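Quick one: this structure, given as structure tokens, is what I'll be asking you about.
Other chains of the complex are left out, but the ones given are in their true place.
Chain lettering (A and B) follows the sequence in which the chains are written, and residue indices restart at 1 in each chain.
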Amino acid sequence: MAIITLTTDFGLKDHFVGALKGSIYKELTNAKIVDISHEISPFNIHQCAYIVKNAYKNFPEGTIHIVGLDAEPTPENQHIAILVDGHYFITANTGVVGLITSEINPEKVVQINIPNPENGSFPVMDVFVKVACHLARGGTLEVIGRPFNGLTELKEYSPIITDNGKKIVGSVVYIDNYGNVVTNIHKNLFDAYRKGRSFELNARTTTIREIYNRYSDIINFDLEKANRRGAGDLLALFNSMNYIELAIYKSDLNTVGGASTLLGLDYRDTITISFT
Amino acid sequence: MAIITLTTDFGLKDHFVGALKGSIYKELTNAKIVDISHEISPFNIHQCAYIVKNAYKNFPEGTIHIVGLDAEPTPENQHIAILVDGHYFITANTGVVGLITSEINPEKVVQINIPNPENGSFPVMDVFVKVACHLARGGTLEVIGRPFNGLTELKEYSPIITDNGKKIVGSVVYIDNYGNVVTNIHKNLFDAYRKGRSFELNARTTTIREIYNRYSDIINFDLEKANRRGAGDLLALFNSMNYIELAIYKSDLNTVGGASTLLGLDYRDTITISFT
């Protein structure tokens, strides 16, 4: 049976997540439920998209992803179910799906229209669960609703190329659990414009001239331990999603701090690459 | 096999929850374990009851709920197992079960009496897990212990009707992940006393004259976006449990704040409805 994943801004203290899982098991005794995250900042569509985008591809094809954020249906926020990249997404038309699968055309999009929907303030349970269980039982999107072509498109913060290709102006798209600062500058973009030139990465008052592939690449194991760079030192790397990321090696936001706190970088701040 | 749910004040960092799950799987290879919450404020019986009450009904009948809060057995805090409303609860006699199922008479209550119990400081694992696994294997309450009729009853904070039915004086029973303020005033009570009259809801210095059924009902979609009420505006609604709740539309406690912070409302504060 297909996996059902859950991504919400419900938090882990309240009854919402438990209620959701209970109602899935009530419909589908053998459901396989996996939490992606319930700690999305409330109503933060871009953050939600970032997290789902980086998680969903690791699941088997056919997985059903409930994205429960800003989920009340309104004339401008329809309930939709989408098949894209081999995965199902059940969500409201907030624009989150376009951000998650920005480079892929959806195979199918339907506006959810189930019989006798409850019209209350907990639609993730009242509607999304029913649709997810229908799909998990092998049901089709066609039964769930009618084709829909009004997908909300949200502006993605994309890097800008300036100075005749000599500069990439990107921005911070996420700060992770370690205080690592993730940018929207992909390795492919960087490589395409670099053309063998040397470069400078600027973030506020910080300049970096090397981009690693792993955090521990900061360490030169040929040196004695005392002479090495290491814990507490700043580095840039292409992270596991191949985006440029600034990190403090072995950071901890609760003790020594991380790149976000030590460089004073926040969501949407500018990161510049200059080729020379 | 019946689901076993877990509700505790253990938090998610320490080893307690992992140890608990391991010990269940050790007894019962095919156990189905679902977390309701491990973030209950330590020893907070009322909060625990609120969360379990709003989650348990969504699970299939026959589900076994371990409620692991203040669980050391003492002469005044017996270990009990209860069948009520088609669900099993395994807990200490803290009063939590009475709060969870306040309007329903338990079908069966037994004081747990298992052979050779460990008498240490982790009874949720040493005792409750054994009882849960026994029930999940189809065992009966009768085997677990003898009938018990000394259930602790805790005072519930119920609304008071004053002024010859012209006023309902309720209180705050929960602040959720969004800072939404949940009261103990049920829609049925409100409707029973309203009798077609207009009303005023007062919470500290705030007055509200309308109660919606969904958060997004605050928006008038006939108006241009710029002229609508919306994100950041205060509303009252009958929430998904049909209790009156005060909310800031699209709140976030870490950024713009929520109803609790913006109105200065906390657990047990008074909310008044006056009919005129």
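Convention: a contact is a pair of C-beta atoms (placed from the backbone, for glycine too) under 8 Å apart; a residue touches a chain by one contact, two chains touch by 3 or more.
Given the structure is predicted, the values throughout are model-derived calculations rather than measurements.
The complex is built from one repeated protein sequence; 2 chains are visible, and the structure file as a whole lists 3 copies.
Following the convention adopted for this analysis, only the chains that are shown with their structure count from here on.
Copies subunit A and subunit B of the same sequence differ by a rotation of 120 degrees once their CA atoms are superposed, given in steps of 5.
Each chain gets a centre from the mean of its Cα atoms; for subunit A and subunit B, those two points are 31 Å apart. Those residues of subunit A that touch subunit B in the complex are listed here as 9-23, 25-26, 29, 41-44, 70, 72, 74-77, 119-122, 125.
On subunit B, the positions that touch subunit A within their shared complex are 3, 5, 7, 12, 32, 34-40, 50-60, 63, 176-178, 213-216, 219, 221, 231, 237, 239-240, 250-255.
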